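What you see is the complex with one protein chain gone and the rest in place.
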Amino acid sequence: MVNFVKGRFVQNYRLPSGGRINRNKVLTFRYNNRYYKGYEGDTLASALLANGVDIVGRSFKYSRARGIMCAGVEEPNAIMQVGATEATQIPNVRATEQSLYDGLVCSSVKGFPSVRFDFMSLVGRVAGGAMGPGFYYKTFMFPAFMWETYEKFIRKAAGLGRSSRERDPDTYDHMHQHVDVMVVGGGASGLMAALSAARAGARVIIADEQSEMGGALLHHYKEIDNMPALDWVQQVCDELDANENVQRFTRSVVTGLHDHNFLTINERRTHHLGDAAPQGMTRERIHKVRASSVVLATGAHERPLVFGNNDLPGCMQCSAVSQYIRRYAVMPGTSLVVMTANDSGYQCAFDWFDVGREVVAIVDTRANPDGDVFVQAKERGIEVITGSAVIEARGGERVRKAVVAAINDKGTFVTGEPTELLCDTIASSGGWSPAVHLSCHTGSRPVWNDDIFGFVPGETPENNIAAGRVSGAQTLSDCLREGIKAGADAAASCATLHGQASSDSLSTPKVVDVKQGAAMAMYLVPHTKTPTRAPKQFVDMQNDVTAAALQVSTREGFESIEHVKRYTAMGFGTDQGKTGNVNGMAIVAKTLGQTIAQTGTTVFRPNYTPVTFGAVAGSNKGALFDPKRFTPMHKWHVEHGAKFENVGQWKRAWYFPREGERMQDTLNRECVATRASVGILDASTLGKIDIQGKDAREFLGRVYTNAWAKLEPGRCRYGLMCGEDGMVMDDGVTSCLAENHFLMTTTTGGAASVLSWLELYHQTEWPEMDVYFNSVTDHWATMTISGPNSRALLAKVCSDIDLDKDAFKFMDWRAGTVAGAPARVYRISFTGELSYEINVPAHYGLHVWEALFEHGREFDLTPYGTESMHVLRAEKGFVIVGQDTDGSITPIDMDHAWAVANNKPFSYIGKRGMAREDCLRPNRKQLVGLETVDPNTVLPEGAQAVRNPAQSIPMTMVGHVTSSYYSANVGRSIAMAVIRDGLNRMGESVFFPLADGSVVEAKICNTNWVDPDGARHKS
Amino acid sequence: MFVIYCPYCEEHREEEEFHASGQAHLARPLDPDNCTDKEWGDFLYFRKNPRGLHQELWQHTAGCRKFFNITRDTVSYKILETYKVGESPKVNLEDASHG
Amino acid sequence: MDTVNVSNQYATNSVTERAEFGDSNTPVIASALEHANMKSLAVKTATGLGVTLVELPVTGMLVLRARDDKPALAAALKSSLQLDLPNVLASNVVVDNGKSYCARWIAPDEWLLSCPLQDAFEIEQNIRTAAGASSIAIVNVSGGFTTIMLSGNNANDVLKKSVTYDVHPSHFTVGKVVNTVFSKAQVTMRCLDTNHYEFIVRRSFADYVWLWLQVASAEYGISIEIE
Partner (left out) sequence: MIKNALQHQENWQRMWRNPKPKAHYDFIVVGGGGHGLATAYYLAKVHNQSSVAVIEKGWLGGGNTGRNTTIVRSNYLWDEAAHLYEHAMKLWEGLSQDLNYNVMFSQRGVMNLGHNLQDMRDIERRVNANRLNGIDGEVLDAQQCKEIVPIMDCSGSTRYPVLGASWQPRAGVARHDAVAWGYARGADQLGVDIIQQCEVTDILIEDGAAVGVDTRQHGQIKAGRIGCVAAGNSGVLAGMAGFELPIESHPLQAFVSEPIKPILDTVVMSNAVHGYMSQSDKGDLVIGAGIDGYVGYGQRGSYPVIEHTVHAIMELFPIVSRVRMNRQWGGIVDTTPDACPILSATPVENLFFNCGWGTGGFKATPGSGHVFADLLAKGKPNKLAEAFTMFRFYDGALIDEHGAAGVAH
């Protein structure tokens, strides 16, 4: 066809003038390793066509050559791999949507070794006959083990483009928008809607997926208000842009319309500029729009007709042909046959003819077309063959002939002898399918409209307004009028504008409409043979779904259109069946002998067109994936080499290794140093809730299992919290600050949920109680000094609290000054050592921490992290809720009967739950200690216990290890576990069969390994 | 994504500021210790779960932290009203229910 | 033991009265973003005029609570600071002797009062005294927050990238206070003027919010100022 010379400026199919392209800006691009030229304003598709490239891919199942069929988002075939570097690879770009830029590199996604000679097409020809719908389900299952081998080959052939293997160099972001009126689509209707809403004073967004506003006007030139349509478009845009309440977005697809008029717009800010976004710009942006009302002015997609070999390159939509000629000054071929079932198909023949090229014939399926266009065709001298259809295209890799035959009135069978017309392009129009997609996203079903032979939007939960072609409007003046009304109505319905919406009403621009002839319902064009024997008649190009396949599956019993979709994959592709679905539904309807309305559509879902994951993620990646919460002393930990652990969103110091230490060495050192002298832990992440009010104490009594009536100011108490099911939910120390004032601490992870829990009960169950809750987690920096020297250390930095062991007892708290900062010091202990928990306002945290180290040198003050904290508390048998419990453990199971008060007057939360039949049964799993028989063996946490290790699988498991450590202080391994009936089985052995085949034996014991009498923490 | 009117902030806010807390008007038995396992289980776990109008409890977690009630259609997701804890709903579920 | 309904952590040891010991007797105040080293950031990022970011020094913050006794709290606030308790989503500001006090509505029974850090305890005491036996609660949360100011021609655009709330000037009006979702954190934000906003952020989330603002502002050019 065309002579491809590297770098030579060919563009043989470019018209010498016209089009909305900038001929002064020549762009070079590479397609399948050859270089081509195009112009600024081209899409990749128009540039390819200008260069005579007519095969752009191979089909999925049969590997047939495929060419460009459409000019917009509905294109099923021209799917490209774009990207000049590995990191900028983009799979599955629709060439019709991609603006051309200089240096664009792309290739077709299907076809091996090349799209022109394709190996798979041989396979397709041979095996194609066997690959009916449901092919896979009926084959490959014997022998059973072979399926996965077959599957490997199937998978190799799968997929269109490929993902990059590298990180995307670009960034993406989001913007929240709130408007009165959101107008989707910037064609004649949308522009009018936006303008009338804006004039009424509304905040408006209008978005269109194309590179400029105008919609069909961009190629369907008419005069509006006595000026060229596109001048008129410009005038409207100028007024919109001058209005500060209006935002106008191009290259912006509205991808979803969600509940309560929430819309997502995918703004492709830089796709037309290059592979990667210019410095300082995000590649794509998602606008998340909340609109009071929505005007859908999304236009319609032209439906090509289904006939034999209708997938041959050279078969196109009529409107696409017009667009290539008028918008891009590109001839998609040399000689044209048009087949149409309505008036709109004629336009492309006129456009083709008017630039001086050969129109072989217009084949009109209607017997007696009577619109103005029929007359106009005659005037031009174009042959119109009425009552006939192109029943088949012929050609090897491109259309060479159209086979035309007379058909009956209803278009159901061929009545005449087929004749052949020589041509290289067949444009067809079966009518228009309104772009109803968005109207369906919140569950509404579209409604069949017999006037236009298409589905129009049904009623949506939010009463969105459809205007223009999408609602079935047939003429430009109707579109304009509907747009104006929709915009005004939308503005008027906004609460914020009620009453004041001035309808500085827009008068309908003047246009001359032509007389339209009645259209004919036409989907599948009959052939002399039945669909199963005729040349393939494609409905869904991307998934190779043919009319025959639809009939076969329907006959197999897949009668619901949803079944048909899933059995044949119709509409499953990246185009979601924009051109094929309605044809498919019509074919199914006919096979079942029902109407299209009865058959219905499949469900339209977001996204209207696909959106990159990068755009959906926006800036929520890397460091911004999730907040990192830092304690006030974080910087110090970093500077001192801490390893961190993620606890919820918090970064907690895990351990502080020194040069050359293995983790266990560090833990041994930290734990020993603490018990020998003094260690320090950053405990700032613990949840802290300030509770005030006359009923604060009573409230505590209701939400904790233990008693609070007698806790005096200055004293602290451990509290255990259950859900209504009686299962342990959280724990922590609560201090009485004053008679009506308490400070509750929670686990790090439980902070937010416990506060919410308290609010829930207060606000909904016991609103009469006088109590206030406030989170003070962030306010306090908390550092625990622990060990026999902690008192001496504290004394160095605190002179205004009497630290005497009898004046400031275990479970007391005092206010004072620590290192110059106002502080609350709590004498509580999670290590079993003499400990003080120092709390200072967070802005003093780092200062006090550093002061402690300054004075702590002489005591070898040792920082320890969460891991040593876990070991130290386990040495005392203290539990960690969430690690030693799992939502199935009651306080009794946890051996905390001492923390359950059964004589409280109010039936506190958890009490009734604990009394349910199953919670009272004997033989529940209970928390106990374990010592391995070999003291050097540390059981893995999560190891499962059995009583009889010789039992064959499945074995009877009696519990599992919840916490397990090597304890340098105890000089052996220690563990905690929940074991069935464990509390009654002290001294008995349980066994742990491990993954490596070994079995570890351990004895059940109590958990108080260090200082069982508590002498140390009371010292 | 919903837009919800907070009766305390007296404004519509985006769903992301709220947290759904299940069926509304679930009364805790007044005398838990003297109710049966069945009664307690009904309170704890068994729910109306209607297809149609539903009264549910939400919290304005990122706003005023207040709990309030919503009458919402669980099919169309329309919110018919929001009302404070302690107030009575205006929408009668029987009248407006789906078939 | 005292039995009044008072948080007495500062009773005898307010920040101004420093105790006597060694070399660490001057408590150093570190803001939530201390680690970010604003000075060096300011040098690195002063590239444009689109957006200006500032972290304010640690400010005194008191949570005020009252339900049935709201009038008592209002009266107490009025008498101690000449400040009215704001209505729904509003704020009231008083500047007195160069000291600024701002009360923000948070919830029907909750307000956030900012004041000079050193005065927080005294104000708490005064309000409590004035409110007498009524049911109110006050919590000093000065350490729990930091304040970030956002201004500049594109400040509103940055806001639109960050919060779900409708920040159009006709909706997020001057003086309005809104608690809302800030990407994956929460903030209390106030509109001070056109393109001038205040964010009060929980201390542990400050790093995240700051980073977010920096990223969101980048395309407009940021300058970071030091207070």
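By letter and in written order, the chains are A, B and C; residue numbering begins at 1 in each of them.
By our rule, a contact is a pair of C-beta atoms (placed from the backbone, for glycine too) under 8 Å apart; a residue touches a chain by one contact, two chains touch by 3 or more.
Since this is a predicted model, take the numbers as computed values, not measurements.
Trainee: Omitted chain: which shown chains does it touch?
Mentor: Its contacts among the visible chains are A, B.
Trainee: With respect to the chain omitted from the figure, which of A:508, A:528 or A:574 is a touching residue?
Mentor: Per the contact definition at the top, the residue touching the missing chain is A:574.
Trainee: Which one touches the absent chain: A:11, A:32, A:89 or A:464?
Mentor: Candidates A:11, A:32, A:89 or A:464; residue touching the omitted chain: A:89.
Trainee: For the chain left off this view, which of A:13, A:249 or A:262 is in contact with it?
Mentor: A:262
Trainee: Which of A:597, A:760, A:901 or A:946 touches the chain that is not shown?
Mentor: Only one listed residue reaches the unshown chain, and that is A:946.
Trainee: Would you write out the residues of subunit A that touch the absent chain, in ascending order?
Mentor: Counting over the whole complex, subunit A touches the hidden chain at residues 83, 88-92, 129-130, 132-133, 136-142, 144, 147-148, 151, 154-156, 158-168, 170, 256, 258-259, 262, 264, 288, 441-443, 532-533, 548-549, 552, 555-560, 562-563, 566-567, 569, 572, 574, 576, 603, 605-607, 610-614, 616-618, 620-623, 625-626, 628, 645-647, 725-726, 882-883, 886-888, 913, 916-919, 940-944, 946, 953-955, 957, 960, 962, 993-995.
Trainee: Tell me where the left-out chain touches subunit B, residue by residue.
Mentor: 1-2, 15-16, 19-20, 22, 37-38, 40-42, 44-51, 54, 56, 72, 74-77, 99
In this text, only the chains that are shown with their structure count from here on.
Trainee: What is the distance in Å between the mean C-alpha positions of subunit B and subunit C?
Mentor: The answer is 33 Å.
Trainee: Quick check: how many Å separate the C-alpha centres of subunit A and subunit B?
Mentor: 28
Trainee: Distance from the CA centroid of subunit A to that of subunit C, rounded to the nearest Å?
Mentor: 35
Trainee: Which subunit C residues touch at least two other chains?
Mentor: 164-165
Trainee: What positions in subunit A touch 2 or more of the other chains?
Mentor: 290
Trainee: Flag every residue of subunit B that touches subunit A in the complex, lowest number first.
Mentor: 1-3, 14, 19, 21, 28-29, 31-33, 35, 37, 40-41, 43-44, 57, 59, 61, 65-67, 75-79, 85-86
Trainee: In their shared complex, at which residues does subunit C touch subunit B?
Mentor: Within the complex, subunit C touches subunit B at residues 88-89, 106-108, 110, 164-165, 178-181, 186.
Trainee: Going by the contact rule set out above, which residues of subunit A touch subunit B in the complex?
Mentor: 258-262, 290, 442-443, 461, 724-725, 756, 759-760, 763-765, 767, 907, 911-913, 915-917
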